[in-house]
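Of the protein chains in this complex, one is absent; all others appear in place.
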Amino acid sequence: MDIEDYDPDADLMALNMGPQHPSTHGVFRIKLILDGERIVKAVPYPGYLHRGVEKLCEKLTYVQITPIFDKHDYVAPMTNEQAINMAFEKLLGLEVPQRAKVLRTILAELQRIASHLLWLGTFTLDIGGTIGGGASLMMYTFRERELILDLFEALTGCRFHYNTHCPGGNRHDVPEGWETVVRHVMDTIEPRIDEYEAICDSEIFLMRTEGVGLISPDLALETGQSGPVLRASGIDHDLRRDAPYHAYDQVQVRVHVETAGDCLARYKVRVAEMRESIRLVRELLGLLEPGPIVGSKPIKSLVQFKASGGQVYVGIETPRGELGTYLVGGGDQRGAAPYRCKIRPPSLHAMSVLPYVLPGHQVSDVVTILGSLDPIMGEVDR
Amino acid sequence: MSAWEALRERFDLPEEPSAEEPPVIDVSRHVEMAAALKEFGFTMYVTVCATHFPEEAPKAKKGEDPPPPIPEHWEVATVLRRPGARSETFAWRVSVERPVVPTLFPLFAGADWQEREQYDLVGVIFEGHPDLRRLMMPEDWDGHPLRKDYAIDTRVHPWR
Partner (left out) sequence: MAVDEGSRNYEHPAYDYMERMPGLSLAMTTVDKVLEWSATNSLWIFPMATSCCAIEFISSAAARVDIDQIGSVVRPTPRHCDVMIVAGTITVKMAPRVKKLWEQMPEPKWCIAMGSCAISGDFYRDIYSVVPGIDTVVPVDVYIPGCPPNADQVLHGLERLQAMIRSDRAGGGMPREERPETAKMINPENRRVGDPERDPSLTDAQHDASRNLGVGANSDRTRDARPIGDIAEDEAADVRGSVDDLEEGA
C-alpha cells in the first residue's frame, strides 16, 4: 500500500487485496479505494507470476517450446500446446494429417469441459465459501474432472502438462478402446451437468450473480474480450465457427450467446458450452478414421526449421477465449529458434476490464466478478 | 471488398496480402491505419508485439564486400480482428529507430495493458499513453528483459 493513499481526514479508504488471496485464482493484487463498502476505484497489479516465458522461448528450438506452453494456462494445457504448434505449422508450412486434426479437436473439446468444470467448482467456492455450501459443488465438479484427466493420462501418460503435440501432428495415438471410454465418460458427465443446474434454484446464488459485473458489448469489444466473456455480453463470435481450424469445419458448432452481460450470463454460457462440447466430442469420435498422426515429412532435424524468417499470427479459441501467438521467425541468420514469441493471453484482457467494471459494486462482489472472468494468472503474467 | 483492397492505395500496401509478412507502414500513419481499420469493422484489439533488433552485420557473400550493418531498430506489430462470421485478422508493422510509437489507447481500451507490458518488457515508449507504468516487473526493476542485450540469467540480488 502506498503511503500517499492514506488520508485520515477523507471518507475514502484504501484496501489492498492480494497478492496472496484465496479467491484471486493465483497471485494477483488489486488495490480498492472504498467509500464505506462501495468501491470507488480499483487499480489492478498483475505480474506476481511473471516467469519470463517469452525470453525463454527465444533460447529454445521449436520442438522444445511445447512443454513450456503447457505451463501458461495450467487449467487447459491441451489448447495451449495447439496454439503454439499451429503457429509453428503456419510459419514452417507443415501439413497436419486428417486423423491428427480430428484428434486435436477431440482433445480441445475434452479440455474445454475439464476447464469449465474446474471453473464452476472454484467459482461456487468463491461465492459460497467452504462453509456456505460452495465446497459441495466443487467436490462434484472435481469428481467429473478426474474422469477427463484419466482419459488424458491413458493417452499421454500425464495428468496434465501433456506435451502430446508437436509441429506437424501429435505424438501419442489413441490406445485401444479409448473411444469407448470417452463415450462412456461423456454419458456419465452429461446427466450430471443437469444436476449442477440445480444451483440456479438457489436464491443466494442468483442474488450474488444476477446484475453483478455488467460488461456492455461495446466495452467487451473495446477491451479485447474473447471467449465466454464476450459471448455473455451479446457478441456472437466464436473462432471455432467463424475462423475454423483443426476439424471444426467438418462439424457444426452451435454457439451459445447471452445478452445480459452479468456474472449469471457468463455462468450460463460456460454451462451451455460444456453441453455443446459433449455433443461435439461424440460427433468427432465418428470422424476418427485410421491413418497417420504426424505429417508425411517427420521432423527429424532442426535444419528444417532454420529457413523460416516470416512473422505470423495464429489465434485459436481456448476455454478462456482467443489465445494468440505472434511469432517472429529466426530466419537463416539467427538459427533454429523463434526470434520473438509474443503470446496474446485472453485472461490478460479479461483482467484489464476490472477497473471499468468494479466501481459501484460492493467489496464482496469483487470475488464474484473476478471468478466469473475465469482468469488464470499463469497466462496473465507468463 | 476486402479490407486489403480498400486500404491498398491509401496506405501504399503491396498488391497481395502475404501470409508471412505483415506490411510495414510509416510510423506517422500508425494511428490513421488503426482508425481506418476500426471503421472497416476491425473493432477487436488483439495484440501488439514489439521486437528489438540490435545492430547487426549481415554475412557477406563469397567474393563480395560485406553489406552495410543494419542499425539498431524496433518493430512494433499490431493485430486487429473483425469479430463475427468469417472473422479475420489484420496485422501491420511499424519500424522505428528510436523506441517511440504513438499509442492506440484512445481508439482501443484493450491496448492499455498490452502496451504497458511491451513498455515494461521491451522498452518501447507508447507516446500519449495516460498511464505508462511497468506491468509485469517490480516498479524499481532495472532494464527491459526482452531486449536482445539483456541476458536471460541477469543477476538478481539475493538469489544469483
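Residue numbering begins at 1 within each chain, and the chains themselves are lettered A and B in the order written.
We adopt the following convention: contacts are C-beta pairs under 8 Å (C-beta built on N, C-alpha and C of every residue); 3 or more make two chains touch, one makes a residue touch a chain.
Computed from a predicted structure; not experimentally measured.
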Note = Among B:P14, B:P67 or B:P138, contact with the omitted chain is made only by B:P138
Query = For chain B, which residues reach the chain that was dropped from this view?
reply = 54, 136-138, 145, 148-160
Query = What is the set of chain A residues that contact the non-displayed chain in the whole complex?
reply = 19-22, 26-27, 47-52, 55-56, 59, 68, 71, 74-75, 118, 121-122, 138-140, 142-143, 146, 159-161, 377-378
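The rule we apply is simple: only the chains that are shown with their structure count from here on.
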Task = Report, in whole Å, the distance between the mean C-alpha point of chain A and the mean C-alpha point of chain B.
result = 25
Task = Would you pull the chain A residues touching chain B in the complex into a rising list?
result = 46-47, 50, 52, 54-56, 59, 90-91, 219, 221-224, 226, 230, 235-237, 239, 242-243, 310-313, 315, 322, 324, 326, 328-329, 333, 339-340, 342, 344, 348-349, 351-352, 356, 381
Query = Can you name the residues of chain B that touch chain A in the complex?
reply = 19-22, 43-47, 49, 51, 56, 58-59, 77, 79, 81, 83-89, 91, 93, 108-110, 112-114, 117, 121, 134-138, 145-146, 150, 152
